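To keep things clear, I will list the structure first and then write my remarks on it.
Note that one protein chain is taken out, while the other chains of the complex remain in position.
Then we have chain A:
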Amino acid sequence: MRGRRVVITGIEVLAPGGIGAKSFWSLLSEGRTATRGITFFDPAPFRSRVAAEIDFDPEEHGLRPQEIRRMDRAAQFAVVAARGAVEDSGIELDELDPYRIGVTIGSAVGATMGLDDEYRVVSDGGRLDLVDHHYAVPHLYNHLVPSSFATEVAWAVGAEGPSTVVSTGCTSGIDSVGHAVELIREGTADVVIAGSSDAPISPITMACFDAIKATTPRHDEPERASRPFDNTRNGFVLGEGAAVFVLEELESARRRGAHIYAEIAGYATRSNAYHMTGLRPDGLEMAEAIRVALDEARMDPTEIDYINAHGSGTKQNDRHETAAFKKSLGDHAYRTPVSSIKSMVGHSLGAIGSIEIAASALAMEHNVVPPTANLQTPDPECDLDYVPVTARDQLTDAVLSVGSGFGGFQSAIVLARPERSPA
């Protein structure tokens, strides 16, 4: 007895280079990059001066002035993406029991942008230790505690079931979707609006990644700055964005004739219990997460047609996960295309996991594997097929997507076609 199965029936993506799932997919399939010199603030004092920014006008996307005022940019992304996903799925949420509709939104750093801005004001440019409450905006509490993102999405779609923000650093975007899958499988919810959002491109985030040299100082060619698996890479490019999905129980999705992008067949997360930012090169814990996710999906490693890598573009990451793929998939790792879309849209921290799940689902939809842009000089220690520069036409029935992040979290999620024959 298989129990309840969970499928994606709606997708919306806000990513650098274009808003909406369609323009997101054009960017990926054409191998274009959306990294550029920072425009949000003067990047001159910073070591890293490139980012993947979104040109986003909230009013154009239907947000009202008060919504815009009270929501951090990441919350705005989440709400716009949630509405888009619901529209894409064609689901009539009003006809369902609202207590059976849940919300899970991932975010690594919450309302960092709003907090950075407001701190500067209440502290008068860092002059006051005892910051001045008279200058605090009324929605500052919603920035303090980013569960406000889940509230905003629940209000936007009319959900009244289990709702939360999942915040496991850079795996938040996978873990949020994984959590939603668990809610539907166990029968707590029938539909979950799940995804993640982050808008971290602010001075405080740039400064803290500068401090540990995690982001790239390659400013001369910003469009080529994100170079996962390339021997010349030297750090990630900070990005922003959101992806939100409508997740439904398979049978009810079929009954209403919904378009099904993919089944979320397996998910797992494990910790390396090693270091808050460091990775051991053996990839043991990520391999374990992959193994458990495949086991949950009842799939053999050889069924994986494409690996959507974490591929952040740091040396330690690229080697760590290359080892994890070999450990978990064996020889099949060498036969499976692996790519990192962070080469094109940057690393949007907690959001990227969901954005990569969207890329994985769209790869299945189009039977096209997106490339790793800027991969020109292979790192001899990374010896898998990383799909350099150009997208590849390929039947894609099952995808593994992984994430790795600060705190030591390693997550893996498996997407597959629901009509596949069970192993």
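Everything below uses one rule, namely that a contact is a pair of C-beta atoms (placed from the backbone, for glycine too) under 8 Å apart; a residue touches a chain by one contact, two chains touch by 3 or more; residues count from 1.
Note that contacts and distances are computed from a predicted model.
Q: Just to verify: the chain that's not displayed, which of "Family 43 glycosylhydrolase", "Actinorhodin polyketide putative beta-ketoacyl synthase 2", "Succinate dehydrogenase hydrophobic membrane anchor subunit" or "Phosphate ABC transporter substrate-binding protein" does UniProt list as its protein name?
A: Answer from the UniProt record of the missing subunit chain: "Actinorhodin polyketide putative beta-ketoacyl synthase 2".
Q: Determine which one of A:S29, A:Q76 or A:S163 touches the chain that has been left out.
A: A:S163
Q: Could you tell me which of A:F24, A:F77 or A:F209 touches the chain that is not displayed?
A: A:F209
Q: Touching the hidden chain in the complete assembly: which of A:A21, A:A34, A:M113 or A:A150 does that?
A: Of all options in A:A21, A:A34, A:M113 or A:A150, contact with the hidden chain holds for A:A150.
Q: Using the touch rule from the top, list residues of chain A that touch the missing partner.
A: So the residues of chain A touching the missing chain come out as 45-46, 98-99, 103, 107-110, 115-116, 119-120, 122-123, 125-127, 129-133, 136-148, 150-151, 154-155, 158-169, 172, 175, 179, 182, 186, 203-204, 206-212, 214, 268-277, 285, 288, 405-409.
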